[in-house]
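With one protein chain withheld, the remaining protein chains of the complex are depicted in position.
The block that comes next holds chain A.
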């Protein structure tokens, strides 16, 4: 199967990006050093092509009610101009995807799904929308998505737009113009830093990227690939579908039960099993998602076993990487509740046969100063 390419593909190649196949898309992995890109986002700014993300429009008088039924959140209560992190679960309460939903107008929501799950989400919303006075539309080809992330991002974007960025809260979005191009400007991101995501027409993506590159140069903005996006989100303790989140995991198992809103009107897909999962999380918690920090240099990878002092398997790593900010290997892992408290002694990760000691810590590993 041939990979899809984004509107910025030629530009990535011009910039010398190392490209990789990701969820059926040719995407930039890195342009130079992924550690330098990571540091640029923490200290200055980075520019990302996220056009592989899947946009789905839900419109009509019952759009909010449809989403209340189809997702675990209460999207009918979302104010126009705001965004919310939520999930779509199957009938057993397993996570099908994690999502960001923007309410663009009273009767217009935009659901943003992970690239690998976009078709699943589109199909589920279509099926679950039957009987509602609302339409579900595949908008994947309508948008390119560019993110500018990092402490310098308000200054950089501010030099290219008249939009009221100071008045734009975290997890909010407003229509505007950036470098003369119409854009939905959202203050969202996946890096743990302040930043913006710009939804634009594909034909506007390259001119916008070039304008941001030029405006950002004095601030130290650099183009960034998927590799540093992963270490940034891991440091920020943000879960990744296919790693921390899977169809075998409920939001409560992942420590994200707060996204499930039982207080909404009507039934929603997964309600009964999710109520049971909520109860179980209180009374008899299964494995818990924790952070691990190592003293050495060997890096735990997804699937490696977490063991106690006696060598008994007590969990499994879901994501791991060398942390550029901490200077140590870090990981997220599901471990038995008895070993999940920060400071628990004797925890190690089996790294290809060697038991490397790791400290259990609270997530996230990194929190920006506000």
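Some observations on this one:
One rule holds in what follows: a residue touches a chain if its C-beta (ideal position, glycine included) is under 8 Å from a C-beta of that chain, and two chains touch if they have at least 3 such contacts; residues count from 1.
Note that in this section contacts and distances are computed from a predicted model.
A single chain of the complex does not appear, and UniProt lists its protein name as "Glycine cleavage system H protein", one of "Cytochrome c3 family protein", "Glycine cleavage system H protein", "2-oxoglutarate ferredoxin oxidoreductase subunit beta" or "Carbohydrate ABC transporter permease". Set against the missing chain, the residues A:299, A:314, A:335 or A:363 yield one that touches it, A:299.
Check A:321, A:335 or A:348 against the missing chain and you find that the one touching it is A:321. Among A:231, A:249, A:305 or A:318, only A:231 touches the chain left out of the display. Note that of A:35, A:137 or A:355, the residue touching the chain absent from this view is A:35. Mapped onto chain A, contacts with the missing chain fall at residues 18, 29-30, 33-35, 227, 230-231, 297-299, 301, 321-322, 352.
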